[in-house]
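With one protein chain withheld, the remaining protein chains of the complex are depicted in position.
Naming follows writing order (A and B), and every chain is counted from residue 1.
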Amino acid sequence: MIHQQPNILKMLSESRFTENLNNQQLQSLCRASRVHSLPAGTILFQEGELEDEVFVISSGHVRLSMSVPGRGNVVLLTSGPGDLVGWSGLISDGRMTATAVAADDCVLVALSGKRVRELCETDPQLGYVLMIRLARVLSQRILATRLQLLDLFRPGGDSR
Amino acid sequence: MNQPATSDVWYFPKDGLTELIRVLQEDGFDVIGPTVDQGAIVYASIQSAEDLPKGLTDIQEAGSYRLEKRNDESLFGYVVGPHSWKKFLFPPISVVAAADRIEGHWEFSTPEEPQRPFAFLGVRACELAAIRVQDQVFLKGPYVDPIYQRRRESAFLIAVNCTQAASTCFCTSMKTGPRCQSGYDLGLTELKDGFLLEIGSERGQQLSRSLSLRPTTAAEMAEGDLRRQQAADQIHRTLETDGLPNLLKQNLRSSHWDDVGRRCLSCTNCTMVCPTCFCSSVTEVADLNGDHINRERRWDSCFNPEFSYMHSGIARDSIPSRYRQWMTHKLSSWHDQFGTSGCVGCGRCITWCPTGIDLTVEVLAIREAAATVESVDRGTNHE
Partner (left out) sequence: MSNPWQLSSARIVEKTAETPGVATYVLQLTDDSLRRRFQFRPGQFNMLYVPGLGEAAISISGNPIQEGLIPHTIREAGNVTHAISSLSTGDTLGLRGPFGSSWPTELCEDRDVILVAGGIGLAPLRPVIFDMLSNRDRYRRCTVLMGARDPSGLLYESDYEDWKRRGVDVLVTSDRPADGWHGNVGVVTTLLDRLPLPDPASALLMTCGPEVMMWYTAQTAVARGIAEESIYVSLERNMNCAIGLCGHCQFGPHFLCKDGPVFRFDKVASILRISDL
């Protein structure tokens, strides 16, 4: 696994979630990470399951869906390069609130939620930075969801 | 008699007005002046000085207007009524374009209705200012309104200086009056027995040559000064204009809009009587078989909900938002758009508001609320 570290370092430094951390912080995160390749169509995680790892997408896209009886798996959001998915593992027991499937061939960095949480405990400065960034990711998700909810293009809406 | 020189002041007796009106008529003008109709002084075509409101005055308050007899025979002893000259320069209804179906296809035209030139008799200082404001809107932008232009360019303006003020007047705050300074062809000041006449333009100069004028006496000049001063002295209403455009811009979210919105009926009266409001809508008026269509422009108002209609809904769907639009346009964004305030201080919107909403009071309330917030902010900073 050691040979993968520089690769992970590069991938993490390119993600909005982990960019611009100092080298020491990045190194610490690298040690809690692995590269995870996901062929198109494969399931990354399932709604309702416990998952320790959180994922930073390096390349490819992941579809997040929820299962609704009678409607099947409803796709709610496509995540792409730089996005964080499976964030529940960073702040709780990691019970997934959506199913993630690779829309195309993906390369992800998988971070151990437990290890990252421990890192944050021992290095509160890193913890603060990561939690702020997580909050930012979640606030973007909420905003995007609200905009979806507004259904701005509904018939009879804005005439453009 | 010597020919009067521009800027000189001349005198003619009361019956000289008859001569003035006759000369204007002979020159082809449709003379429009104040006259009494349904208990108010309005502007209409007049045939002689007999049609003017002799010995009458108007008592105006927020939400009220009535005529009373004067104890003299003054012809201009009142201020402004519900009409303004915009009614003639920017008609309430006019045809801007037409479409005719000829042998199965449509032809489009812009009719030019023949129009006798107007002579306006009795234009007050605030009204001269209002005409200047509408000139800016209709003539000075990237597009010129041809209907306004035709009427405006041929109009002959005879100003009359106010010799009294109503309680609703605040032209002194808006720096538009009460003295008529410029923008007229002839300017009058009514004395007890006659008129002082000032010449304001080349056209005025030419027309004055047909009038029986004599030089003024010192006593007549003094009487004119006294009477004009009386108007200035009677103005007590004020509107603080210092920083006003920014004050309103910074208070678009003020709770005061809801307060005034509860009193406002959104009836559009203020916009109809306002001498500068210019909002309009074009509607289609077809003849019975639909082969001839007039595109009629009619006065409209930002107080009508449909005025801001878009396919996605009505942009200003509440009375507070419409009152805010009207006031901020008039007193704030007008400066951005036309380099001047949209308010001339004539007070018509105060008089003719059925619930007596007074924009000078509303502005003061917003100013005071903003000052309170500011001082609270300052207090917090010091803690």
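To be clear about the criterion, a contact is a pair of C-beta atoms (placed from the backbone, for glycine too) under 8 Å apart; a residue touches a chain by one contact, two chains touch by 3 or more.
Note that the coordinates shown come from a computational prediction; the quantities given were computed from them, not determined experimentally.
Interface note: of B:Ile59, B:Ile93 or B:Val144, the residue touching the hidden chain in the full complex is B:Val144.
Taking the complete complex into account, B:Gln337 is the one of B:Gln337, B:Thr355 or B:Ser375 that touches the chain left out. In the full complex, subunit A touches the hidden chain at residues 16, 61, 63, 65, 74-78, 80-83, 103, 140, 143-144, 147-148, 150-160.
In the full complex, subunit B touches the omitted chain through residues 96-97, 99, 101, 105-110, 137-138, 141-146, 249, 252-253, 278-284, 286, 290, 293, 295, 297, 300, 302, 307-312, 315-318, 320-321, 324-325, 328-329, 332-333, 336-337.
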